[in-house]
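One chain of protein is taken out of this complex; the other chains stay put.
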């Protein structure tokens, strides 16, 4: 009895020990830590967006390492202070520290020179912070991005076209990203027979009443498109609330607008305003991958993920998965990472992602959200909508 | 000590630095950036010391030089090494527009020239057909290879920018020691007196403005071919004025070597030390340094160091020189 009982136990113990030894052995043989660099603005004019993206990148590291793929990722971050020369220096420092790839970058004027430095060092560079067309026109071999101007223009123009407006006034900042997007939206709308007027403004402007008054009295536009940043949106919406242009049926902006933060800080300005948004607020994820991201984000930062974090997460996750694949098929050490990343075809929380020869994501199309009763609902395209749009509707 | 020190410094700068640090691309990039700041700081100090004018808008010349050189090399197809001095000339040409401001004194001149920097930035944004507008210019050609020396490499960039800055110091020194330099320095004490002696003060001041603009423009052009990128906000950024002023004041803007020393000290301290201590807002230390320097040693670090050295016994001085 005793011996028959002890025998299986001993066997079980031995098996367990063997399993542990095997696991440890395989762990020691396979598990490798790869260092990924991040050159990103944490101070200076792009501090806010840079920090937002970094949160997403860090969440990606957490989620990836928890997957037990056998490989782990460690992050090395350098603040480029929103200065091009320092972005180049950061990439070179990271290259000297032997990172395997780079995930980060914000602003086309920083990503441009930084990604050229990465190209020289043969390092894969993936970002979501630069949407201008010039970046992918360069034909770099190691440059990748998951979003682009075209996807923003597609969403903004698509929403206007669905509304069947006859005329739209585009009010845009003379910055790089905003100007390029405004021109693209204008071309798209005009191709659909919508009358467009363009109002460029200097980024230093604070009183928008003279501009909105032109929209009200001269253009008599049915829609206002705002292409700027948070402070511009606030100025434009306040001017519009005062002047109440009666012809306007919808006010549509782009990034940093259909966000939880804007809903909370400027509740009186936001009702019915549209902006690009990948996710509704409060966040609801349909997919398992999305829930995984949201849980990790909540645990690390105790708040809802915003669009900067979402993009930072997706770009990093795709990169980490490519590193994992390349490490396993042995091409990583031979400089095959960019090739491996180009094979990506993934369904992510920002939609399908693939990369073309220039590193651009041809599938990228943004979604449009609308501020509704202190929340943000997705209203375009229909396939992603969480609520019907409240149209016509303006904050005044 | 006197004849040995400059030779030792030159040898260290040309041989020791590339040999010891050449393998570290990051440090070399920092040094190139510091030398760019040094070049502007030097031009700024020249205008202050010899022209008697404080400028808050040297970014205007920096940006014009950068754009001129970038466009000449890309659209007119000029060789980069020819386009760079032409960038300097372009900045000097832009200084013609600033000439009316020479009649202004002190703070009026300082801020009038700042207005020029703003105007040039807006023009660069609006003249889209020429400058590419706010989208800027990507892919500006880098420095070429000259007689086997790859100027486009980090070490090559370092050696070229260093040489240009040192050449500017030599030019500055030559003007300083010339009769014109004497007249210019006398002008600070009494403008009326120099007029009596028959010195045309406005003409001399204008000449100094051109020299300073040329230097700043050349440096701007060099930087454009090092960074390979330009846009209006970057080319005319206030940082091209602020950091060089801080560097020149810190090092001692009344001396020849002060701006160079100050630029290297301020830039490297800021990037290697302050940045690590204060990840966000480390420029605050720059402000503290600037304020402290004006209050404690208005003539800067270099005069302070040389005062300290002179007080020491001779043996120690020899030690310091070697």
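Should a chain be cited, it is by its letter among A and B, assigned in written order, with residues numbered from 1 in that chain.
Operating definition for what follows: a residue touches a chain if its C-beta (ideal position, glycine included) is under 8 Å from a C-beta of that chain, and two chains touch if they have at least 3 such contacts.
To be clear about the criterion, contacts and distances are computed from a predicted model.
Enquirer: Considering only the chain that is not displayed, what protein name does its UniProt record carry among "Gluconate 2-dehydrogenase subunit 3 family protein", "Amino acid/amide ABC transporter membrane protein 1 (HAAT family)", "Cytochrome ubiquinol oxidase subunit I" or "Phosphate transport system permease protein"?
Expert: Going by UniProt, the chain not displayed is called "Amino acid/amide ABC transporter membrane protein 1 (HAAT family)".
Enquirer: Given that one chain is not shown, what are the shown chains it touches?
Expert: When the full complex is considered, the omitted chain touches A, B.
Enquirer: Just one of A:75, A:96 or A:200 touches the chain that is missing; which is it?
Expert: A:200
Enquirer: Give the residue, chosen from B:8, B:21, B:81 or B:115, that touches the chain omitted from the document.
Expert: B:115
Enquirer: Which is it among A:244, A:286 or A:299 that touches the chain not included here?
Expert: Per the contact definition at the top, the residue touching the missing chain is A:244.
Enquirer: In the complete assembly, which of B:46, B:102, B:247 or B:263 touches the absent chain?
Expert: For the chain that is not drawn, the touching residue is B:102.
Enquirer: Have a look at A:191, A:217 or A:333 and name the one touching the chain we're not showing.
Expert: Looking across A:191, A:217 or A:333, the contact with the absent chain belongs to A:217.
Enquirer: Go through chain A and note every residue touching the omitted chain.
Expert: Residues 43, 45, 47-48, 174, 199-202, 204-207, 209-211, 213-214, 217-218, 230-231, 234-235, 238, 241-244, 265-268 of chain A touch the chain that is not shown.
Enquirer: Touching the missing chain, which residues of chain B?
Expert: Per the touch rule, chain B residues meeting the hidden chain are 52, 54, 100-112, 114-116, 118-119, 122-123, 125-126, 191, 238, 242, 245-246, 249, 278, 280-284, 286-291, 294-295, 298.
Methods note: only the chains that are shown with their structure count from here on.
Enquirer: Could you pull out which chain B residues touch chain A in their complex?
Expert: 24-26, 29-30, 33, 36, 122, 125-126, 133-136, 138-139, 154, 223, 226-229, 231, 233-234, 239, 271, 275, 279-282
Enquirer: For chain A, which residues are in contact with chain B within the complex?
Expert: These residues of chain A touch chain B: 42-43, 47, 79, 81, 83-86, 88-89, 92-93, 95-96, 108-109, 112-113, 116, 132, 134-135, 138, 174-176, 179-180, 202.
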